[in-house]
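What you see is the complex with one protein chain gone and the rest in place.
As written, the chain order gives the labels A, B and C, with residue 1 at the start of each chain.
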Amino acid sequence: MARKIKRRIFLILEAKEHKQTLSRACEYFLIFLIISNTLAVCIESIEEIFKAYEFYFIAFNRFSVGVFTLEYLLRVWSCTTLDRYRHPIWGRLRYMVTPLAIIDLIAFLPFYLPFTNADLRSIKLFGLTRFLQLLKLGRYSRGIKILGEVIHLRQEELILTLNIVCFLLISSATLIYFVEHEAQPDKFPNIPAAMWWGIITLTTVGYGDIYPITPLGKILGGILALLGIGLFALPAGLIASGFTEVITANKKLAQTPPPRICPHCGKPLDETLNNPTHLRD
Amino acid sequence: MARKIKRRIFLILEAKEHKQTLSRACEYFLIFLIISNTLAVCIESIEEIFKAYEFYFIAFNRFSVGVFTLEYLLRVWSCTTLDRYRHPIWGRLRYMVTPLAIIDLIAFLPFYLPFTNADLRSIKLFGLTRFLQLLKLGRYSRGIKILGEVIHLRQEELILTLNIVCFLLISSATLIYFVEHEAQPDKFPNIPAAMWWGIITLTTVGYGDIYPITPLGKILGGILALLGIGLFALPAGLIASGFTEVITANKKLAQTPPPRICPHCGKPLDETLNNPTHLRD
Amino acid sequence: MARKIKRRIFLILEAKEHKQTLSRACEYFLIFLIISNTLAVCIESIEEIFKAYEFYFIAFNRFSVGVFTLEYLLRVWSCTTLDRYRHPIWGRLRYMVTPLAIIDLIAFLPFYLPFTNADLRSIKLFGLTRFLQLLKLGRYSRGIKILGEVIHLRQEELILTLNIVCFLLISSATLIYFVEHEAQPDKFPNIPAAMWWGIITLTTVGYGDIYPITPLGKILGGILALLGIGLFALPAGLIASGFTEVITANKKLAQTPPPRICPHCGKPLDETLNNPTHLRD
Partner (left out) sequence: MARKIKRRIFLILEAKEHKQTLSRACEYFLIFLIISNTLAVCIESIEEIFKAYEFYFIAFNRFSVGVFTLEYLLRVWSCTTLDRYRHPIWGRLRYMVTPLAIIDLIAFLPFYLPFTNADLRSIKLFGLTRFLQLLKLGRYSRGIKILGEVIHLRQEELILTLNIVCFLLISSATLIYFVEHEAQPDKFPNIPAAMWWGIITLTTVGYGDIYPITPLGKILGGILALLGIGLFALPAGLIASGFTEVITANKKLAQTPPPRICPHCGKPLDETLNNPTHLRD
């Protein structure tokens, strides 16, 4: 009996495996709660609004911490339904160290710590952990799932291009530092500060808080801008192109065309191409 | 007789179905009037010019409101020519709630309201509705039609990427807020304000009105800029690529090549590939 | 005899048709002179340098005006060698109104006008016409020729996308004007001024001299930036993609592959595909 309830609860929480009304309602409720919490964190940061509606914000926070705690406990309790986490103790512990479970825990745990409401610094950190709840959306949002897939798919190229970017950034920063340090010791005090110039210039953001003023620095900056912006766009471009690739692949998967057939013999073309013996028989 | 005139007027106003001199003259006149009105709104906003030529601007405005009112009335009167809007009352009402008809109405209606010329605030709003006339160009401009098609075509991907953008924007803004709030309480007073930083940085506009100054904020901003710009470029890139796609498709449609024919039997290649039975008969 | 010399001079000046040492020397000399003149215009604008070496700059200018005048006269005299401009008077006149000949003329003509050296304003204009000499490079530079080809090739799409850009620019400027005018009457005094904001934001340049400060203006600006940057990148992207297209086409032309042959009958595949009758005979 308890096993049956546990199984039921597990399926409701997982949502995707069991397309029931209750399961979907639960999913939508949790998504709504996460988004509301994220919005609450955003709006709370506007001091006037927080002071005016402090009571409601705290009440809502307590309510959602309660819901998330319950959700977490139910997930841990019911996870033994899965074969992977079958063992009552080790299985549950192994479930608790999966990334999603850790995010779930961090999102509400600090609330129970005694000092959270005392010290202002820790309240801020608590706000940060509440913001981590947004990552819980990864369980539900298709967009964020695709983003995760893309980063995984392009892992190798991303590391390679980030290498190039680091190399370029250090080179640009060192060169501009040696050229501009004397003219603007307050803007280019050291190479790490020059890196801020490098990254803001080569991503073409260009705030204008720091820029070369000597003729040599301007020539150097111009050449770096001209050639570097393409290389700094590489990691971003890889993610963007991977994104459209994954979307297109998903779309094509949904509409697989009928198998191509040889016009001469009527047998499928793509399969026989590599084993002609099949044709000869 | 009245039906014949109505039909005539309808065809003249619709322009595309009836390539007559009068119809084309009417079309060009209306396009000219819309563009003149838009330019008039632009130039009127320069106070010195408006004061110097106030009389002409008002006269021109009254004239075009008159023309647009007449156009609207004629359109509503003659729309019953189309089968869809055949019913004298319900048909016309249904025509009046189509997006284009609503835009037509909004573009001149405020002029007839009594308070429009009294209160300064409402005059401004009136200027805004006059600007809506520009949307009427959608009826005539191929570019804007393509733009509408593209947004419709990429609807799904646009929503998906806008989801990612929102997720990234909230994440970036929350993180930078927690890092920079103490150092610059006036620039990063709350998370919504930090979002302005996020959107201006990640679209690489970079006005320079607000930027991180703490070392941690600069490192965070640099990493976000490096990885985020690709993702913020996704919706814009989708629209741009869709645009070129639609143009290319239109071009190809205009020059459809002759059907490919099998060199062995002379039958069309592409059609028989999937039904070889046709070949065997 | 005179005809033979004329023909000789024509071929030397045209360079491409007659790969002689003298012709090439003449070409390189003219290219060198144009680039030197452009650099001279640049360097002359630095007042200290101009004052220090005034004599040399003026001497060099006189020398190159002399050479360009001679070149122009020889070109006009010898152009009758071509069949198109055969007529001694009308042919030469027709040659003189070709774009390249007009640029040639403008580049040195102002020097002979009496007032050029008197009035400061006209000297400046004269500098501008001297800069036009740079366009003469179009005769020699492959890059600029390709650029011209690309703009011609993409004419239709460029006009279409520029339409969209104008539409977007007017819309953005009008909306931001109505939102920001009251808060920043000095920065957004009228709609044309708001267009400057629009173009600098939507091309992502973002100088920071003018930006929205009201919450509504920031939201509007953010949405416009997110969706508009893709559309503002369209004309630039068209030119860029056309450029790589033309380069690739030129490269492929240089290395045409052998014709594809049918594996079944040994006849060329691409030609017979569309006229199977040829096969059956």
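Heads up, the rule we're going with is that a contact is a pair of C-beta atoms (placed from the backbone, for glycine too) under 8 Å apart; a residue touches a chain by one contact, two chains touch by 3 or more.
Just so it is clear, the model here is predicted, and its values are computed rather than measured.
Although it is not drawn here, the omitted chain touches the following shown chains in the complete assembly: A, B, C. Shown as candidates are C:L74, C:M96, C:I146 or C:L216; the residue that touches the absent chain is C:I146. Mapped onto subunit A, the interface with the missing chain covers residues 157, 160-161, 163-164, 167, 170-171, 173-175, 177-178, 181, 189-192, 195, 201, 204-208, 211, 215, 218, 222, 225-231, 233-234, 237-238, 241, 262, 264-265, 267, 269, 272-274, 276-277, 279-280.
The set of subunit C residues touching the chain not shown comprises 38, 41-43, 45-47, 124, 127-128, 131, 134, 137, 141-144, 146-147, 165, 192, 195-196, 199-200, 203-209, 232-233, 235-240, 243-244, 247, 258, 260-266.
Subunit B residues in contact with the hidden partner, per the touch definition given at the top, are 204-208.
Everything below uses one rule, namely that only the chains that are shown with their structure count from here on.
With steps allowed only between chains in touch, the distance from subunit B over to subunit C comes to 1.
If you average the CA atoms of subunit A and of subunit B, the two centres end up 32 Å from each other.
Across the assembly, subunit C contributes residues 204-208 that each touch 2 or more other chains.
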